[in-house]
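Of the protein chains in this complex, all but one are displayed in their positions.
In order of appearance the chains are A, B and C, and numbering begins at 1 in each one.
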Amino acid sequence: MQAFISKIRVGYSDTDQMGFVHHSNYLKYYEAARWNLFRHRGIPYKEIEDGGVLLPVVGVRMQYLKPAFYDEELTIETTVVSMKGAKLMLSYKTFNETKELINTATVTLAFVNSRTRKPCKPLAYVVERLNKSVKGVEMI
Amino acid sequence: MQAFISKIRVGYSDTDQMGFVHHSNYLKYYEAARWNLFRHRGIPYKEIEDGGVLLPVVGVRMQYLKPAFYDEELTIETTVVSMKGAKLMLSYKTFNETKELINTATVTLAFVNSRTRKPCKPLAYVVERLNKSVKGVEMI
Amino acid sequence: MQAFISKIRVGYSDTDQMGFVHHSNYLKYYEAARWNLFRHRGIPYKEIEDGGVLLPVVGVRMQYLKPAFYDEELTIETTVVSMKGAKLMLSYKTFNETKELINTATVTLAFVNSRTRKPCKPLAYVVERLNKSVKGVEMI
Partner (left out) sequence: MQAFISKIRVGYSDTDQMGFVHHSNYLKYYEAARWNLFRHRGIPYKEIEDGGVLLPVVGVRMQYLKPAFYDEELTIETTVVSMKGAKLMLSYKTFNETKELINTATVTLAFVNSRTRKPCKPLAYVVERLNKSVKGVEMI
């Protein structure tokens, strides 16, 4: 199980008047990081949506350990934790430029039919390509 | 020609590390203000979209006179300036709690068919209800 | 222990191309809801910051049960769960216009000295006024 690395440059509009990255932005960074991973595996998220399947977020756990600041280049490690039924769980670690761990999270997504908006079986080719990066995948 | 008044409370996430409202947020405030006006005229924007017509922004001019701060209640005056062909132009003035004029803008929207994505004739009932608030509307 | 009610109107810019409220926006809604509660208790967050104390988010748990849509008026119930040391935990429930529970969350904040950026003792008057709304507060 290997983590996939994304680099994110903190934008000025990501900060708030504390001078920190606003806490809501990590969810945007993690979204960008997972679609980077998907693109790297040859399954651009755009193609999944064009194929009639959505992957909305259904659960989040996040710990903020240290603040991030404007213009820092953050390193985000994304790991596929599990696939069970319609659900896909990813975990994240964010490091700042001095290699400090500043944020950790798990994000759970659900495969959803874009027409019926009901949970659906993951697309076989998505599962296959994600499997490469998952240790001990559980499929029901 | 009467201005329509909206009140907007500045959110914490609207600020940046200067301690000011980030300049991109005025476009969100003005968007909220115009759909408030539309709702007040009995033409909720949601109904317009459900009817197959979109109203994307095609032009913006904005002047930032003074900064706005967290937790201020801003007063936004929205005025329908003109309707010409597929285009609708609105003007905005934002005042802070001490009645200072802090931002002015004009925003131009276009009526667009949501299927073809081509400019289209404004819906008659929208024009009629907006006309009430426009002096000297020009319709081609 | 009574929940504090906030109403939030979903903005157009809050949606994404799924047609749902983007999942990051609930953190902004919950931020607005807690400062509404604080303002209602006579402790505007602005005053707390002006007094040299910040309240950054240090932990989040969120479950997305159903999507929210453009222009819906959401009802957010905010409850103070506990105060322990420098930490304040709040829980949230979001209901849509048909009274369906669509999102639940707990958000943990820390009292931080804005100069040293270290955790600090909560301000006495903040504790006192929040206590009114807390059952079984634990203070170390």
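Quick note on the criterion: contacts are C-beta pairs under 8 Å (C-beta built on N, C-alpha and C of every residue); 3 or more make two chains touch, one makes a residue touch a chain.
Predicted model only: the values in this text are computed from it and were never measured.
Engineer: Given that one chain is not shown, which residue among A:4, A:20 or A:45 touches it?
Structural biologist: Going through A:4, A:20 or A:45 one by one, A:45 is the residue touching the chain not shown.
Engineer: Considering the whole complex, which of B:5, B:58 or B:123 touches the chain not shown?
Structural biologist: B:58
Engineer: Just the residue numbers, please: which parts of subunit A touch the chain that's not shown?
Structural biologist: The missing chain touches subunit A at positions 9, 11-13, 28, 31-32, 35, 44-46, 70-71.
Engineer: Touching the missing chain, which residues of subunit C?
Structural biologist: Residues 12-13, 15-19, 22, 24, 70 of subunit C touch the chain absent from view.
Engineer: In the whole complex, what residues of subunit B lie against the chain that is missing from view?
Structural biologist: Touch with the absent chain occurs at residues 17-18, 20, 23-25, 27-28, 31, 49, 54, 56-64, 67, 114, 117.
Assume only the chains that are shown with their structure count from here on.
Engineer: Can you name the chain whose C-alpha mean lies closest to the mean of all the C-alpha atoms?
Structural biologist: Checking distances from each chain centre to the full centroid gives C.
Engineer: Let me have the rounded angstrom distance from the C-alpha centre of subunit A over to the C-alpha centre of subunit C, please.
Structural biologist: 24
Engineer: Give, as an integer number of Å, the spacing between the C-alpha centres of subunit C and subunit B.
Structural biologist: For subunit B versus subunit C, the centre distance works out to 29 Å.
Engineer: In whole angstrom, how far does the Cα centroid of subunit A sit from the Cα centroid of subunit B?
Structural biologist: That pair's centroid distance is 34 Å.
Engineer: Touching two or more other chains, which residues of subunit B qualify?
Structural biologist: 12-13, 70
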